[in-house]
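Of the protein chains in this complex, one is absent; all others appear in place.
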Amino acid sequence: MEDCPLLEVKELRTRFSSEKGTITAVDGVTFRVDHGETLGVVGESGCGKSVTAESIMRLLNEKSTRYDGEINFKGRNLLSLPEKKMLDIRGNEISMIFQDAMTSLNPVFTIGDQIAESIIVHQNLGKREAMEKAVEMLRLTGIPSPEKRVHEYPHEISGGMRQRVMIAMALSCKPSLLIADEPTTALDVTIQAQILEVINDLKEELNMGVMMITHDLGVVAEVCTRVAVMYLGQVIEESDVDTLFDSPRHPYTRGLLKSIPTITGDRSQKLHTIQGVVPALDNIPKGCRFAPRCPYATDQCISESPLLEALENGQKIRCWHHEEIMKREGVTDVITTAT
Amino acid sequence: MEVAKPIQQNRLAALEKDIKKERRQLAVKRFFSNKTVLAGSIMLIFLTLFAFIGPLISQFTPLQIDPANRLAKPSSEHWFGTDNFGRDLFSRVAHGAQVSMGVGLSVAVLTAVIGMVIGLYAAYYSTLDHILMRVSDALMAFPDILLAIAIMAVLGPQPVNVVIAVTLAKIPVVARIVRSSALVIKEQTYIEAMRAQGASSWRIIWRHILPNTVSPLIVQVTYVFAIAIILEAALSFLGAGVPAPDPSWGNILYDGKIVIYNAWWMTVFPGAFIVMAVLALNLFGDGLRDLLDPHSNKALKE
């Protein structure tokens, strides 16, 4: 059990059949999440980060979706489990919280009812005990006077409170994996700070693995231990969080980090920009997917697709020229490819 | 600068032509890949041809009485048989098609125009909205047919009056559809952007809100067209519609009712045409809804 990772995604490929033909939203994604760690999955819209999460939960319409690869959760491949077994895992062993807490809560039931429901379904408890447990969960997420709050309806509480309720609901069955899909994007910064703290504290307390999906590199720096950067359905760089911010290697990651305005950077300078726009999923470039926007692209990049290679320090990167790029940009401690 | 401008304008004009052509091709492709709208259109074309070519190829006029040949079965001479006065049924049904479809089309156009104006202004001015919507509530409280009969009783049985009666009964329905979609459009940021420019209410209503409410309006109007045909038939059947001896599908049915046991053709043929017309319009409307709805990607199905 010890060397078996909590979640291991291997060469996951998710394809949708649509009117326009088959669209590959996730193409060969590989990563793992261990107990007690937070994996950040970052990328821009259309990079497949949310689809990856929905594939793990198998929330996509099974009729028009085709999965390939493996999603091993505690040694079982979720993709080969029957739907009935998935019901036991969803919300019980793997929980998910979404960006929009307002639409994820049912407006006609009280908060308490909604939290209690998942407890009753998964833990075979009575209504009274489930309600008590709901109160306890709300207290854990830092909601003041939870015994009163359980009787309120979602529209009666603020956005930050609703996100706490979502977290309480997601964690009520003590899952071993929490998938948080942009949990703080809709919230204000002071509330975001509160919510990130709650997630982090509960992670330690329950020894969960957390998969934090976000577009905000600030959030990644704040809470994650490891990061996977995605671009157009592929992981293009993966490393521990310090390495990512100290020596990002992929031109996309480097560009992204340079292009965000920060509260500490030099503000007299113009912002760095990545040229062009993210291509549409039905028009994916043939070679390296970032090549059309990459300032270092060569003929090789345009014609051949690079593989995700592992470096000695545990960093993984999908780029033909990362060593030369690092040299050219004056980074001395060049780490060579592990063989 | 003065020389360069016409060249750029020419280039633009060429560009516009290209893009419009591309759009037209796409629209045609979508139209033909949408089976519902295609079926509806084919049936509508057939009905229109029947209404206009039918009287020309028939050797009888609809009012020509032939007492010797009363209630004749369909034959090579009288394709649909004859009625209780010996009038040729094919000719009567074809002329009736002109009347019924004509009434339907007039109602559709009138309700569309009047309903659109009412709906747009009601959505834009809230005081007006209160008044107009209460009036329409009152009108909608009556069943269509009763309202139409009441209006016909006042105005007298004339085809024009049928159009007026049915239009009055159906305006609230169309006005509400336009109003509800205009209310949504009114709250969009691009309307606020226009207000920030100082655009007049007239410009906002007609140039910005109207184009965005056209699709639901057109769809609704095809349904009104179908309902108008049914209402006209019902009114004529009750004797409150198109007066005898002029044919309409409704009053042919009325004549046929008395002899339903020994002359089936007098009810089957006009009845079949009513069913076909209504079916065609409903199919057309359903297909159009898919075609015009930007959110449904069905429109692109290959």
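A and B are the chain letters, set down in written order, and residue numbers restart from 1 in every chain.
What we mean here is this: contacts are C-beta pairs under 8 Å (C-beta built on N, C-alpha and C of every residue); 3 or more make two chains touch, one makes a residue touch a chain.
By our rule, contacts and distances are computed from a predicted model.
> Just by its UniProt name, which of "DNA 3'-5' helicase", "Dipeptide ABC transporter ATP-binding protein", "CheW protein" or "Integral membrane protein" is the chain not shown in this complex?
Answer from the record: the omitted chain is "Dipeptide ABC transporter ATP-binding protein".
> So which shown chains sit in contact with the chain we cannot see?
By the stated touch criterion, the chain not on view contacts A, B.
> For the chain left out of this view, which of A:A53, A:L78, A:L256 or A:L281 touches it?
Answering carefully, the residue with contact to the hidden chain is A:L256.
> Write down which of A:D34, A:D68, A:E152 or A:D216 is the residue touching the left-out chain.
Going through A:D34, A:D68, A:E152 or A:D216 one by one, A:D216 is the residue touching the chain not shown.
> Which of B:L15, B:V28 or B:A244 sits in contact with the chain that's absent?
Considering the complete complex, B:L15 is the one touching the chain left out.
> Among A:L87, A:L271 or A:L307, single out the residue that touches the unshown chain.
A:L271
> What residues on chain B make contact with the chain left out of this view?
Residues of chain B in touch with the missing chain: 1, 5, 8-9, 12, 15-16, 19-20, 188-190, 192-200, 203, 208, 211-212, 294.
> If the hidden chain were put back, which residues of chain A would touch it?
Residues of chain A in touch with the missing chain: 44-45, 144, 158-161, 188-194, 196-197, 215-222, 241-242, 245-246, 255-257, 259-265, 267, 270-274, 277-278.
FYI, only the chains that are shown with their structure count from here on.
> Could you put a whole-Å number on the gap between the CA centroids of chain A and chain B?
About 52 Å separates the centre of chain A from that of chain B.
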